[in-house]
Structures are given as C-alpha cells and as structure tokens.
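Working notes, structure below.
Left out: one protein chain. Kept in place: all the others.
A and B label the chains in the order they appear, each numbered from 1.
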Amino acid sequence: MNALPQQLVNGLLLGSMYGLVAIGYTMVYGIVQLINFAHGEIFMTGAFGALTVYVYILPNGTSMWVALPLMLIGAILVAVLVAVGAERFAYRPLRNAPRLAPLITAIGLSLALQQAVWAWYPDAKSARTFPQISGGPFHIGSVTIQTGDIFLLVAAPISMAVLGYFVMKTRTGRGMQATAQDPDTAKLMGVNTDRIIVIAFALGATFAAVGAVAYGLKYGQIDFRIGFILGLKAFTAAVLGGIGNIYGAMIGGVVLGIAETLATAYISNIPGMGKFGSQSWADVWAFVLLILVLLFRPQGLLGERVADRA
Amino acid sequence: MRQRSLIAITAALAAGALTLTACGSRSGDKGSSGSSGGTTVTIGVDAPLTGDLSAIGLGIKNSVDLAVNTANKQNYVKGVTFKIEALDDQAQPSSGQQNASKLVADNSVLGAVGPLNSSVAQSMQKVFDDAKLVEVSPANTNPALTQGTNWQKTKARPYKSYFRTATTDAIQGPFAAQYVYNTAKKKKVFVIDDKKTYGAGLAATFTEEFKKLGGQIVGTEHINPDTKDFSAVATEVKNSGAEAVYYGGEYPQSGPLSKQIKATGAKIPVVGGDGMYDPTYIKLAGSDSTGDLATSVGAPVDTLDSAKQFVANYKSAGYKEAYAAYGGYSYDSAWAIIEAVKKVVEDNGGKLPSDARAKVTAAVQNVSFDGVTGKVSFDEFGDATNKQLTVYAVQNGAWKPVQSGTYTG
Partner (left out) sequence: MSGVGPVEPGEGTRPKDAPDREAPPLLVRPRGRLAGRYDRHRRAVLTAAAAAVLLAGGGYLYATRPQMPPPPAPPYPAQVVDMIYLNSGAAPESTPTRAFTFAVALRVQSGPPVTVTRITQPYAGLSVSSAPRPPFRTNAGSTRTIAITMHVTECGKVPEGAGLPFLDVTLRNTRAIQMQSFILGSRYAHDLSEALQAACSNRFR
C-alpha cells in the first residue's frame, strides 16, 4: 500500500497548524519588529480557554456541534485578552527601548504564562483531555482523515481568506500595511498606530486560538507546555515563509509540516540513511531545509513582498 | 541589515529559551517535619515534580513523605526526626545533577530517594558516590546503572552507593517479549522508542528476546518526545502490517501515540513497560486503548496485603496526587534508608556517628525488611532481590493484571 498520499495529508495537517500559529509571529513582527516569543503560550492559553468553556461553563454532555463554536469563541476571547494584555503591560512600555529588551521580556512572559497555567489551572499539572468530535474517520481512497482534523482542514483556509481580505481591503488592514511600511509616516497620515499594533496582536491571537482548538481536537489532550515547541516550530515556519508576510507564514508552515512528515517516513528508506530517518531526526531535516532556503532566499519563500527596512 | 542580525540574535535567544525552560521553576519543597528535638535527618527526594511526568514524580514525593511521617509518628529511630527535602529534576539529567550536588552539600541529608528517569540517574550517581551518600531509586530500570555498561557480558557494579527497589529492564523487556509472543500470540511487532536511556534500553531488551523466540520485527522508529504529532509514525506502523507495537518510553508520548495509531485504523495493541503503566496513559490514549498492555515491576497491589495497607494509609494521609506507578517502591526506598539510619544510630549508642553517610550506605546494603512491595533487600549489585513483574492490560478504562512473574535468577 502506498503511504505517500496519507503522509502528505499528515504533513499538510501538521503544517496548517504551524501556519495558523505562525501568522501571529509574522504579523507582530511585520508591524513592530518584535519576535513575540510568548505567542506559543498565547496559543496554549487559547486551548485552555476552549477547555474551560467545555468543562466548566457548558452543561455536561453538550453536543460538540453546539459546543464547538462556543469553545472557539472562548479560546479566542482568552487568547486575545492575554495577547492584548501582554502588549499593553509588557511590550508597550518598552516600545522605544533597545530591541533586545522586549525580546527578553517575551521569553520571560512565555515562562510566566506556562507556570501560571501549571500552577493555577485545575489539574493542569499533567495533560488534560480535550473533548472530541464523535464519528468515525473518513476514507478518501487510501487516505484516512480523522473527524477532529476536518476542523483544521476547513478552518485554516477560511481563516487565511478572511485575513487576506481584511488586510487588503479594509481600512484598518490598509492602516496595518502602512504601519508596517513606515510607522512614523503612517502616524503622520492619521493612522492610529497604537490601535493598529493592538489589532495586530489580537489578530495573531485569534489565529493562534483557532489553531489551539484544532490542536485539541486533533490530539485529544492539551497541557501547559504545548505552546513552547509549537511556538518555536511556528516561528521557524514564519521565517521559512518570509517573516512579515502573512501568506508566507501559512506556506512556510505547510512546507515545514510536510518536510517533517516526509523526513520521518522516507529518509530511513534511503540506503545508508537508516540511522538518520526516525522522527527524532525530523527536526534536524526541517532545519536543514530552513538553512538551505535561507541560503538561497535570505528573505524566505515569499519574503520580497514586504519592503525591507533597514 | 539590522534585521538580519536581529534574526541571528533571535535564533540564539531561541536556543537560550530552550535551555531556560529546561531549568525553569524549581520548587524547593520542604516536606513536613516533626520537631521533637534530637537530631534531624533529611531524606532527599529527586523526581520530576513539574512537567509531563509530574504525575509519577509527585507520587514518589508523597510516598516518601508518608514513610517519613510514619517513622516519626512511631518514633522509629529514637532521638532522630526525619524530614524530606524534595527537589524537582523535570526529568532533565542536568537538573538532576544540580539537585544531587545540592543534597550532598546539606549535611543533614543521609540518603536520597530518586530519581524517576534512568537518564537522570546516570548524571547523579557519581555525585552521590563521591560523597558516599546513599541513593535508592524506586523507579530506574536500566540495567547499566547497577551492573555496568557492559552488563550483558560482565557485570560490574559502578557505584557502591546506588541501590534500587525496581526491577531492571534486563528482565522487564524479555518478560514482555515472552508474553507478546507466547501468550498474546503476536509474531510481528513494530518497535518504537524515544531514544532516552530508559526507552531505548527497554526496546533493545525486548527486541533481542522477541527475535530469539522467533518473532519478526517489521519496523523500528524513534520518536521525538517533545512533540505530540506521531501521525507519520502511525501511518508507517499501519503499513508495516504489524500485529502489535512495542513502545519503549513513557506515557506522555505513548498515550497519544497509541491514540494516533488506532486512529489510522490499525487495531493492534500497544505494549510498553512500567513507564506506560499509569492511569494517565488510558486517559491520553482514549477509549481505543482497550487491550493495550504494559509490564510493570512488582506484584499487583490487590495480592499484597502490605500494599493494601499502604494504599489505605496513603489515602487517609490526604495527598492531592495519586501514588502512581512507584508509590510502593518509593515508600520502601525511603524505609530502607530509615532502617539503615536506625541500625547506624543503634550501633553507635543512640547517636549519629561522624561518618554517618558512609555507615548508612553500608547499612543499606544489608537491610532486610517486609516492605510494601514484599521483602526488601539488595543483592551485590544494589538491585532488589525481590524481582516480581506483572503484565497489565487495559480493560474498561483501567489497568488489570493479567499475568505475574517472579524472577529467581
């Protein structure tokens, strides 16, 4: 049986998740040149927000079709709140400080958020199970798709389309583009840059929250550490796709996800490479790919669309 | 160009962040201590108290606390009050070593219980041994820790101060292989491990025995324990035609792994070792985990009266977390140290001698008492002489014992 289509779908799913989170990195970077390392934790708090809605707010045994939209709202609410709070209290005071200061703040914030969830969320010291959509897996030819993955397959492209429309067509979106190109001039032209920055954080958090719900549905469990590795991967995806470019983030995510999956599945079949083919090596291959891409296209896959400011 | 250098710095910081979280949040947990005058002896505890494995780690800490409280309540060693000093190693060898140094530096520490992970134990053994401070692990199963790296050929004990109450993988892996091949009648197995000392060692001993028995290994894979996405591996397992999966590693990974393998439509059991024998596994693996197997050290709790007593005492002590897979072994580990301290104090006319650490280490070698898990004593390598193993299967959402064995080599 040929496993390639299945492995490609596995990679696409993993990559879409990276992409959803990567959007947050790329938007914030595009506008304030800050790598928001706490973004992975914003993703994580979103997942716990969704869990809270399901476990503590909705009555027991609510149908997932009713619960899912409410969980999504809960996830977005929590993630946006945390992100906007972080922007207001951690990053805004450092807006004019040297670049390293907010970066280190971001790392500190990331640890603080992890530990806060670990310490105060009920039973979060080990993994908590996430509600699942019932119903068997779907088979398309030799490809099996889990019910929980459908959400991701639907949500990722819709989110991208909505984001594209928002940035390109709306007034606020154009304000974002203007701020990204030159914040000072944008301000002079009457763009409220503070508001734009808050919106960028909130939008990034929204996508992270969508990704978080998808994560919970896909893996059936969440814990306080899920944001860390996923955040690093998403950051990598953002760089791979060209940081600052929203489409690049999604493409970078998908490329990274597929690269990891294929590396896991196929490298060990190459004669002499058996040792380097297991999943524990997949990250290595993913980063080899990143280095290769950056060697030939330092701006990332789609990086040229954003004006390079130096 | 400032942007490029920013990305470079960012990348460096990202690496830094990785290390930071690795040693973040350490909670020096001062255990309960009675203060009835006399000498205070500290028993150190090193286990992952935070992170993925904290469910097991906190069970270890609480069980040691229970042992210490019991000894204090009974005034078991006259003139000596015990207390615990619990340190968090987050399952990281580097943290474990720091904790070992910290315990060694505290003069009141006369023994340590822990760690959970064999890889962490490797980084701690020498530190403890140099200080002649006894270390009793309730959970390490890697044979090399007591029998030397070359244990398959010549057994040589590397550290005189290291003991363990758990049974080694040298028995556990083959025991699982025998069960899978002979009793469950699975002849084709896919072997997966997490590349850590424990997981890789267990997978290796399983593989060796399974091949000897005539079984076929249809594939091997090493997963990355930091991720939760095993879909690529699960697809490989499905296409390999395996009748069972053997996983060397712990439940935070094997739970999702089992779930994702079952999700591909491959309805085959996942078999693992004691690192998988935890209720959390069933929670993580979901309802499809029925029929999954795990070997664990020791006899089933309901066939051991001393263990039932322990369970009742643990419950009435009101600990928040379950005693988990190693509760009984942790209690016995702590009690071995308490017994040794008692012997040393009694031999010295009711006082602690000046070279208490070395004396306690020597005394642990000769302890023999009826513990929670049966008779507790150590052989010339520091391994428990009581070697029992049980195969558990997931039935109705809980682990149920299906076969028990006693090793009398």
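One rule holds for everything that comes next: contacts are C-beta pairs under 8 Å (C-beta built on N, C-alpha and C of every residue); 3 or more make two chains touch, one makes a residue touch a chain.
All of these numbers come straight from a predicted model, not from anything done at the bench.
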Where the missing chain makes contact, among the chains that are shown: B
Residue among B:299, B:325, B:345 or B:364 touching the omitted chain: B:299
Touch with the omitted chain, as defined above, among B:138, B:174, B:248 or B:273: B:174
Among B:65, B:135 or B:209, residue touching the chain not depicted: B:209
Selected residue (touches chain absent from view) among B:107, B:154, B:354 or B:408: B:408
Those residues of chain B which, in the complete complex, touch the missing chain: 171, 174-175, 178, 182-183, 205, 208-209, 212-214, 299, 303-305, 309, 374, 387, 389, 403-409
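Methods note: only the chains that are shown with their structure count from here on.
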Where chain A and chain B are represented by their mean Cα positions, the distance between them in whole Å: 35
Touching residues on chain A, where the partner in the complex is chain B: 1, 3, 6-7, 10-11, 13-14, 33, 35, 37, 99-100, 103-104, 107, 110-111, 114-115, 118, 125-127, 129, 132, 137, 144, 146, 219-221, 223, 225-226, 228-229, 232, 235, 239, 243, 260-262, 264-265, 278-283, 298, 308-310
Touching residues on chain B, where the partner in the complex is chain A: 1-4, 6-7, 9-10, 13-14, 16-18, 20-21, 24-25, 50-52, 54-55, 58, 194-195, 220-224, 226-233, 235-236, 238-239, 252, 255-256, 259-260, 263-265, 280, 283-284, 286, 321
